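To start, the structure itself, in structure tokens.
Every protein chain but one is kept in place in this view of the complex.
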Amino acid sequence: MTGEDWHVVWFTAWVSASSTLAILPFGLALAWVLARRNWPGKSLLETFVSLPLVMPPVATGLILLKILGRRGAIGGWFHDQFNLDIIFTWRAVLIALGVMSFPLLVHFARVAFEEVNPRLEQIARTLGAGGWRVFFTITLPLAARGITAGLILAFARALGEFGATIMVAGNIPGKTSTLSLSIFQNVQLGEDSHAFRLLGVSVVLAFAAVWSSQFLMHRKCKTK
Amino acid sequence: MSLLLKNVSLPLAHFTLKVDFEVRSRVTAVFGPSGAGKTSLLDLVAGLRAARSAFIQLDDCVLTDTAKSISVPVHQRGIGYVPQDLALFPHLSVRRNLLYGRKSGGAGDPLFSFEHVTDVLEIQPLVSRGVTELSGGEKQRVALARALLASPRLLLLDEPLASLDSPLKEKIIPYLSRIRDEFRIPTLCVTHDRFEALALADEIVVLVDGRVVQTGPVPEVFTRPANAEVARLVAIETLQPGSVIRMSEGLATVSVNRVTLTALAPAATSHEVLVCIRGEDVILQRDAASASSVRNRLSARVLSLRPQGALVRVELDAGFPLFALVTRSACAELNLREGEPITALIKAPAIHLVPR
Partner (left out) sequence: MNRRTLFFCLCCGVSAIALPLRAAEVMVFAAASLTDSLTGIAAAYEKQSGDKILFNFGASSTLARQIEEGAPADIFFSADEAQMDGLAKKNLIDPATRKSRLGNSLVVVTPADSALQIRSASDLTNAGVKQIALADPKAVPAGVYAKAWLTRQQLWPDIEPKVVPTENVRATLAAVEAGNVELGVVYKTDAGISQKVKIAYEVPLADGPAISYPMALVRESKQPEAAKKFLAYLSSKEAGQVFKRYGFILLE
């Protein structure tokens, strides 16, 4: 493993963690709304949120390419207003990872919220707690285990993301090269042993992530 | 205090809850069979549910007025709620549960101080424990204390004794009485057990299929039910205060107006009790001669006879007002007549003693 390789690993870990943290508030908010509220057309929103999970990742990547490109709706605005590029920079990677792992986070967080007895929230309100206080002192602590498991899985998904990333990242060495993109490139170049070393690292990372998420979920069941 | 509910309409699964009543007493029981809409009513008062239409006023504060789109948010109503499943916060210790509703800043009313409330409900030793380590009765008291520590101006109790077994029920009743006497908070208490209502409440609202069928002071509703429906639910023809003289071998000797009765001993020892005897449990007999298993044989005089459908309601003077329900044919057979003497037989288990 060369210095460049470790830089790739570090970059992958950093951008995956950042994207997971970035989607956290939105994911929690959406999960809460889906768990606690009903309205006509709710299933439409649920389907829309799940799309990145079931669509081919490259298809999602293509949509992101169009939107984040310099002539796209979002990329264009940033380019014109702030002279800021999104496409082919780490920002595009972060957004791609965030979009792809968002449905996982929302799903697990929603299940966690649904398992919180609404009666507890109601009683907390009768005791004088307003909406935010109830959320932070009752709902969130009781849903914490499930949410954490969801966060870890979202992080793991981001670590392994390829299809959407390759469309928008450009695989610029030292700037947007992630672990999965690097493995792909090494295979392309015929550098198999190099690719296998990177493969080993990604397996270790994925294993650690999924194992700790399982651990959390099991502990949650035991205390019930 | 006064709690006014007007024009309340709330569609439920099988019927619509439609109530209109006002209560002024300290403790009011909302009484009715399961599924009558009692819990929904409490939810409405607490603001946890919205009605199709409702006007709810507590003292001089309008809590809900759908006509004017007024609805005070739940956390501003100052109404304590102890639900049937208690809803203690499992992730907080008993202490943190108790202090959850505490308004920050200052001493406040010493009546509702932490020390006083935990003292009255005898939960001080439990304070540092986790909620899951408590027994049923302990959880009940903690839930009550938690609601009280938030200094509510109205207390809502949903079937406070329903999930407890009999000995435990009788243990909790004194605490509820203490709450009533010490803290003097107006209380709305939902129950489907008439003896609970008798033990706890001053006034009673009888709710059947979402409709109020009778309201009034407890003894009155119980002895004079407005119609057959209520009668079926509550009717206890004889309700008299009495004093327990002696308890031995599982039996209690009660004195009612200097007449001694033998009843089954209640689990909780209480000197003052309410003696409850259902009309159909009183047997009338011409002569008192032969031995029988009945412990209570009272010489009485017939005061009045009132037909009630297929039965006749016989008012007797047995040293205290006693009512019997007998069939018309029995009445004819025994040749019951006003002013005539008769023997009234009541089995010990038929006499219910409600601690007061």
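Going in written order, the chains are labelled A and B, and every chain counts its residues from 1.
To be clear about the criterion, a residue touches a chain if its C-beta (ideal position, glycine included) is under 8 Å from a C-beta of that chain, and two chains touch if they have at least 3 such contacts.
In this text, all values refer to a predicted model and were calculated from it rather than measured experimentally.
As a test of the contact rule: which chains in view would the missing one touch?
By the stated touch criterion, the chain not on view contacts A.
Identify the residue among A:V8, A:I63 or A:I87 that touches the chain left out of the display.
A:I87
If the hidden chain were put back, which residues of subunit A would touch it?
65, 69-71, 75, 85, 87-88, 170-173, 185, 187-190
To be clear about the criterion, only the chains that are shown with their structure count from here on.
Roughly how far is subunit A from subunit B, going centre to centre by Cα mean, in whole Å?
Using C-alpha averages as centres, the distance is 55 Å.
Where on subunit B does subunit A make contact in their complex?
Listed in rising order, the residues of subunit B that touch subunit A are 46, 48, 73-81, 83, 85, 87, 89-91, 100-101, 103, 146-147, 150.
Which residues, counting only subunit A, touch subunit B once they are in their complex?
Per the stated touch rule, the residues are 117, 119-120, 122-130, 137-138, 141-142.
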